[in-house]
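Read through the structure below, which is laid out as structure tokens, and then see the notes.
As you look at this complex, bear in mind that one protein chain is not there, while each of the others sits in place.
As written, the chain order gives the labels A, B, C, D and E, with residue 1 at the start of each chain.
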């Protein structure tokens, strides 16, 4: 049995994340999705709570033939203990998946195998693209799975991100 | 659809917890198991990490016909914001289950419905009973599901709790 | 103009505290009441929130001819910076009032003048006495000013402390 | 009896704040002034300590026929529990006053009534304008009440903000 | 070149610690003394600041032919990341020395070599013995090196521990 660990902020869970999971599914039996910056919410960069992100991930992956765990990971603001922190919060895993250079470096120094993929860049780009479209009234729905749309509509997510983005803008 | 929230430390997940889940299963469609004191581990009172407790819960409940979420909840050490903290980390829930008077009081002041059960006392008592038997070499296996035994053996949990209990004893 | 600083947890504000304020009133023009452990609430030792304690203090002292400030002081859990922390949260003061040996020692090492009084012992004793009577259904009302009773009744304070004391007792 | 809650950083308390209080005074019997980012000081954006800001507010409002409370609110760096945190630190309130979109959104999601006013924009703009004039040697005195000037002069506030602004500039 | 790591609270640095260092000196070229609970001070259990403990250690070891480092280690209150935390604060080391079962277990799980010694028990016992004698006016000087006496006298350490022990006693 092989278990993978895929860390992201999932703000929100979009098509790029879904493609990554589909690709990883071919390499592992089980997958932990670590929800980074779990304590952050209600900001332009992190609009949704950890609980809301668990809902998106769980609903999006329910039809897939892969055992998944969605685990919130709160920030400790200390890179040197980050790998230990992740390992204590997550079921034991064999391979970490990330394209974030800092994450790769930290796992690498700790002796954990990390795999990356060209697809990850798409993932990073789409995150901020989705949030910008939400704020500007653009077509964000095309970039995320239907289940993510459902969760965001239920919680009034668009109104929320539009409100909080104004605070960021005027620096109040 | 009704979703319940059941908070515990699950150190470890034992038969009392399992009975509670079975009882709650008759009242809700989905159940969030909030893993309290998620950042604590390697002590007599909290021997296992959040990740290890996720493993126990997931394996124990895999055969049940109930959608479950195991969500680590780190302590904020501030009772007045505890309900908000829990709500931000968990998928939205309708009913909280607990027999802990503090937890009941906090949910109650926040206007969240709480249900208790006589069975909860069994749950509390068994937690410390299991840990004491682990330390003293007693028959702890009878008090927990087979899957919990499996996880604890895999991680060397008995050796761990016996070691750390010596530190507590000599106050070093 | 002389300003005093009187630190306490005020759980709740009782007759011993009031006597102290009356005595200090003869020595200063203005008095800051620092509400210690401001982040703690809903426990046997610290049942009331900082906001509730501000209400008690303000209502009890409204009739006195003394300018007072009620200032919540959150714990930093670090004795060596405690005096600086207090000084940053409080209007500037000339004399600190306390009978707590640790507080006296900390102010003393920082070069701040501290005054104590035999009356302080009464204050310390009454704090736990009041809370015990609240829990056991005794006559706590005789030990506190009428305004404190009013606040506690309005917030359901007796039910709260009785509930949370059960959690402390069973160690859940 | 109606009590309002008005949150700000009050760095420093200026004429825009004073106008707001005057306007709110027509709508409530008592007003809590929540001093945000209470733990921050000695920076360009937050030059004054919570204690110094309490002094400014108290002196500026002493002549007004309105019961006021100045309550320091330390940052918890977690938007999802911010309302609960504020409610635990403050006397109970009926209406929150703010023009900050994030604050409005957070109170709104928590079911607390929030009122805003066109006057708030003036308040936000004046905050940074005052601090810039202090740093550049401009006429900041015209933008603040006389009592604020008094406090700032007493603590050497202009020298302080000019010094710390140099640190921000060279990124040391 | 071999470097050892020896963790303790050193409250204060006494003859048992010194014997340990002498024994370890035969096994390593350099030794890091990790000063645990570095942020704690002014309590019965942790009377001295990290800086004061650095002074004791440095003065006591100046005559020894061993390269030593005294490094304060603040508590993170999270056993699962403790080893990573220690490793980030300390020069790289090959062997950890401890007789504390928790510390041994944590280093062991992290794959770090730990050595223990019967002499450690003496060390643990002497720590509380020294502090009790300081409080009760007993002959603590016989249990510590001359340089430790010097530091404690210079800072008024006996008066301090006697004062703070009264606070612990009356639970104020």
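Assume a residue touches a chain if its C-beta (ideal position, glycine included) is under 8 Å from a C-beta of that chain, and two chains touch if they have at least 3 such contacts.
Here the structure is a predicted model, which means the values were calculated and not measured.
**Student:** Using the whole complex, pick out the displayed chains that touch the missing one.
**Tutor:** Contacts of the unshown chain, counting the full complex: A, C, D, E.
**Student:** Which one, D:22, D:113 or D:166, makes contact with the chain that was left out?
**Tutor:** Missing-chain contact among the listed residues: D:166.
**Student:** Extract the touching residues of subunit D with respect to the undisplayed chain.
**Tutor:** Considering the whole complex, subunit D reaches the absent chain at 39-43, 49, 160, 163-167, 170-172.
**Student:** By the contact definition given up top, give the residues of subunit E that touch the hidden chain.
**Tutor:** So the residues of subunit E touching the missing chain come out as 38-39, 41, 49-52, 54-55, 58, 69-72, 74, 87-92.
**Student:** Please give every residue of subunit A in contact with the chain that is not shown.
**Tutor:** Interface residues of subunit A facing the absent chain: 77-80, 99-106, 109, 124, 128.
Definition applied: only the chains that are shown with their structure count from here on.
**Student:** Where are there more C-beta contacts: C-D or C-E?
**Tutor:** By the number of C-beta pairs in contact, the winner is C-D.
**Student:** Copy of B-C's interface among A-E, C-D or B-E, judged by over half the contact pairs being the same?
**Tutor:** B-E
**Student:** What whole-Å value do you get for the distance between subunit C and subunit E if each is reduced to the mean of its CA atoms?
**Tutor:** Between these chains, centre-to-centre, one finds 36 Å.
**Student:** Using mean CA coordinates as chain centres, what's the subunit A-subunit B distance in Å?
**Tutor:** Using C-alpha averages as centres, the distance is 26 Å.
**Student:** Could you work out how far the Cα centre of subunit B sits from that of subunit D, in whole Å?
**Tutor:** The mean C-alpha positions of subunit B and subunit D differ by 42 Å.
**Student:** Counting only residues that touch at least 2 other chains, which ones in subunit A make the list?
**Tutor:** Residues 39, 41, 49, 87-88 of subunit A touch two or more partner chains.
**Student:** So what shape is it, when you link every pair of chains that touch: line, ring, star, complete or other?
**Tutor:** Topology of the interface graph: other, matching no listed pattern.
**Student:** Among all the chains shown, which pairs meet the touch rule set out at the top?
**Tutor:** Pairwise, the chains that meet the contact rule are A-B, A-D, A-E, B-C, B-D, B-E, C-D, C-E.
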